[in-house]
Each structure stands twice: as C-alpha cells, then as structure tokens.
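Every protein chain of the complex appears in place save one, which is left out.
For subunit A:
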Amino acid sequence: MQNLLRSVQNMKPSQPSQPSAASNQRQQTAAANPPSPPSGAARASEGPERAFKPSGQAIDAIRGQVSKNWNFDSGRKDANSMVVEIRIEVARDHQVIKAEIDPQYLPRYRSDSAFRASADAAIRAIMRSSPLQLLPQEFTADTYEKWRTIVFKFDPRDMF
C-alpha cells in the first residue's frame, strides 16, 4: 500500500481556477451599490422614486419558482448559518442578466468553502429560474427601472 500511496502525486492545478459567477462582478458590485437596507419578506426600499410594491400573488409566484430551483443541502455542518443575499439584474423580457453576491458576504465567500458552495447553489437557483415569472400586469415596461434590480435573500430557516 505504501508504494501505491507514494505513486500518487497530486500535481498543481492544470490551469488556474477561473472565478465563478459569484466572484466575477464582485468589484463592480462593491463600487456600484451602497450597503443594503435591512432585509424583509418582500418589499421595496424607500428611495427618491416611489416604492414599487408587487402584490402578494406576484411575490409568491417568484418565490415559488426560485424555491423549486434552490437545492439546499440541509445536512452540512452549520447549515442554518448559510444565509446569503444575491443581487440580480433582470432584462425587460424577464431574463436574468446578472446575479452576484452582496458585497457584505464576500469575505466569508472567500474564506469558508461550505459557504462558498452554498452561495454558488443560490446563484444556480437564480440562473435556473431565468426568465423569472414576473406577473406582466404588475412588472410593466413603464415600471421597469423599479424592478430591474431584485435582491434575493436565501435563508434556509424554514428547512429545519
């Protein structure tokens, strides 16, 4: 067996790992977006423009779609601490153009491999939900700028 062990040589990576979708645009995000407001079930933050408040039915449709695509491993250690926020940009046709981790989570993303895997799963859930099921009577062309950016908070608290 010793010979066998010696014979296996772990070489350096054949090519450097490229940054994942999560890390791709993190600098851009950090520079472009101010700190997030406190999270909530579904709301629009107050800004200079009037808040965009979709109906409960509209929110349920989006939540149902993303939840079905969020494959969360509840058996990992400290699974209940794997909370992450993903900021996405949606095109007018409801396709997801961009999905990135909120900057406040990036230090943990870089240092905690379990969190990194969990955050990547959240990004996958978003990408698999494209185009998003946005009710056309509420997510209209006129209000596009108000729903162009959506922040999803993935918090597995109801899975335990």
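Worth a mention:
One rule holds for everything that comes next: a contact is a pair of C-beta atoms (placed from the backbone, for glycine too) under 8 Å apart; a residue touches a chain by one contact, two chains touch by 3 or more; residues count from 1.
Operating definition for what follows: contacts and distances are computed from a predicted model.
A single chain of the complex does not appear, and UniProt lists its protein name as "Tol-Pal system protein TolB", one of "Peptidase", "Tol-Pal system protein TolB", "Nitrilotriacetate monooxygenase component A" or "NADH-quinone oxidoreductase subunit M". Here one chain is not drawn; of A:S74, A:Q95 or A:T140, the residue touching it is A:S74.
Against the chain not shown here, subunit A presents residues 1-2, 4-5, 7-15, 17-22, 24, 33-52, 54, 59, 62-63, 66-78, 99, 112-118, 120, 123-125, 127-128, 145-159.
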